[in-house]
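Heads up, one of the protein chains got dropped from this complex, but the rest are sitting where they should.
Residue numbering begins at 1 within each chain, and the chains themselves are lettered A and B in the order written.
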Amino acid sequence: MQFDQLLQYLLSGLSTGAIYALIGIGFSIIYNATGIINFAQGEFVMLGGMLTLLFLETCKLPLWAAIPCAISVATASGILFERLAIRPLRQPTPINLVIITIGGSILIRGLSMLLWGKDTHAIPPFSGEEPIAVGGATILPQHLWILGITLLIIAANKFFFYYTVSGKAMRACAYNRRAAGLVGIDVRRMVLFSFIISSAMGSVAGIIVAPLTMTAYDVGVMLGLKGFCAAIIGGMSSGGATVVGGLVLGVLESLGAGLISSGYKDAIAFIILLLILFIRPQGLFGKAQSERV
Amino acid sequence: MNRDLIKFLAFATLILATPQVLSGSYLMNVLLFVGIHTMLAIGLNLLLGYAGQISLGHAGFFGLGAYLSGILTATYGWNPWLAMPLAASVVGGLAFLIGFPILKLKGHYLAMATLGMGIIMYIIFNETIGLTGGPSGLSGIPAISIGSLAFDSDQKNFYLIWSFTLGMTLLTLNLTNSRIGRALRAVHDSEVAAQVLGINARLLKVQIFALSAVISSIAGTLYAHTMTFISPTSFGFNFSVELLTMVVIGGLGSIYGSFLGAALLTLLPEFLRGAQDYDIIIYGALLMVMVKYMPGGLVRGVPDLFRKLLKKRGARHA
Partner (left out) sequence: MLEVSGITQIFGGVTALEAVSFDIRKGDITGVIGPNGAGKTTLFNIISGIYTQTSGRVMLNGTDVTGLPPEKLAMLGMVRTFQNIELFGGMTVMENVMVGLHTRSKSGLLACSLRLPWSRKEEHRIRAGAQKWLEFTGISELSDVTAGNLSFGKGRLLEIARALAVEPGIILMDEPAAGLNSQETVELACLIRQIRDLGITVVLVEHDMELVMDICDRIVVLNLGVKLAEGTPGEIQKNHEVIAAYLGDVD
């Protein structure tokens, strides 16, 4: 095994890992505010990519305009989802919530198939396709976009949760929903907020990854599950631990695909998922409780 | 004779009489799928409806049963009647072993873990090309036969599959009306109270998980020998969700509800032939609508609806 090749796997693993991290944080934010694992999380990722395509090709918008439009529509559908599926539920038992979010995810996927068909589509990269040499490996400009945007979002996220009133209120909900309600925090609003933030983040992840991997109506399933795996490695934290979880998963996958077999690549995430759930359900870093936001 | 048995005999007669009334190979084909799906839905319902434990990986057990007997018969020339119990024991044993760590998890985590388990199995079906034929599938699986009677037509397979399904229905009806069925519902309602009364909740859940895997495996074997060709796409995540939909629509914790759900979801796409591929939208919408407006499923929701309507009418007349 040559060093260059290893470096190559590492670099591409880090950029997919960043995507997983973004999606994973989306899972954690909703989980911490509501106790729900949103099985439709991956669909917002898919919507990000597909909506960008819609605005680019059908509305003929330039990329810089199409992206914010796509994020807004995806976020709006996140709000709609919370309003129509989660809020009116009369018996919010875990099983009912699992079933209803699965139902929602299938519905969104089906409607997207109706709208855009089954083909895979490409989105142009944000800035050229000229590979950049890093050591003996090369990366695409899009990889840099992914890492940069992810970093930015994570920083913004941190700022929101630690320095704004709404963010602090959401953290309070994460620690103790009942107590938060008793001191006058509107818990239902926080639930809605969590859906807004995580659908927006999910759609961004879907947009920045689309130029690399293509997009289609059904990409949300796998991306969503991988994101969940990242969140589980990170102990459902919506901060650094899940980012590390995403990066670890991305790199392991990339190494596994390169060194073992690309066919089993997807299995790696699920084997890790099961192992963590069986052995360390509190996440790899174990201090989940203190960082649950 | 008790009421439950009479109900079951009426149900069985109704099913077995269908080929006398309706005929045609196409229709038989659809109805035998109703049989396979009913069996699968009953298996999942034992776990989800009675024990209250969700699984999003049951398509994997179904597939494992199908592949094990497919490979044993097509590649190694075994008799299907030998392959079936072997496959069922392997799948049951596997589920028993996985069951201990996986059923420690609850709610959302259990859902995700079983989902992951199902996807791992799906990937294995795709990747062990030497054994399973990979994505292009495994063909040449022989039909089941008894002596010189080969189950090689849809009509014959209808009887074969439905005898299994009806048998399974009777056994699970008995089971759910026994001390074990009560213990399961007890664990569902209050695990700690069940434990205090001496029920080993963990072991019981694992046993039911294994039992429902065995039922899925037998359905898989029957499916493989009826189709004579299998490929991984039949055993993916989507199918696990379809099974879940059947159980929820029919009614959690109702054996006949599972039949209703399976029949509805199998027949629906046939009525919607023009809208092929779009049945997935309907599944999604059905799941959401049912959980929201009829959490008891059709078996409870429809009679309730009638009762309400009658009450309204009665009130108007009065």
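We adopt the following convention: a residue touches a chain if its C-beta (ideal position, glycine included) is under 8 Å from a C-beta of that chain, and two chains touch if they have at least 3 such contacts.
Being a predicted model, the structure only gives us computed values, none of them experimental.
Student: For the chain omitted from this view, which of the shown chains does it touch?
Tutor: B
Student: For the chain left out of this view, which of B:Leu22, B:Leu97, B:Ile129 or B:Leu197 touches it?
Tutor: Once the missing chain is taken into account, the touching residue is B:Leu197.
Student: In the whole complex, not just what's shown, which of B:Ser69, B:Asn126, B:Asn157 or B:Thr172 touches the removed chain?
Tutor: Once the missing chain is taken into account, the touching residue is B:Thr172.
Student: Which residue from B:Ile180, B:Leu264, B:Ala285 or B:Val302 sits in contact with the chain not drawn here?
Tutor: Selected residue, touching the omitted chain: B:Ile180.
Student: Using the document's contact rule, name the residues of chain B that touch the chain not shown here.
Tutor: Residue positions of chain B that touch the missing chain: 171-172, 174-175, 178-183, 185-186, 188-190, 192-201, 207, 211.
Here is the rule we go by: only the chains that are shown with their structure count from here on.
Student: Centroid of chain A to centroid of chain B, CA atoms only: how many Å?
Tutor: Their C-alpha centroids are separated by 32 Å.
Student: Okay, in this complex, where on chain B does chain A touch?
Tutor: It is residues 48, 52, 54, 56, 101-102, 104-109, 111-113, 115-117, 119-120, 123-124, 126-127, 237, 241, 244, 248, 277-278, 280-288, 291-292, 295 of chain B that touch chain A.
Student: Considering only the defined contacts, which chain A positions touch chain B in the complex?
Tutor: My answer: residues 31, 36-37, 39, 85, 88-91, 94-100, 102-111, 113-114, 118, 221, 225, 228-229, 232, 261, 263-264, 266-267, 270-271, 273-274, 277-278, 281.
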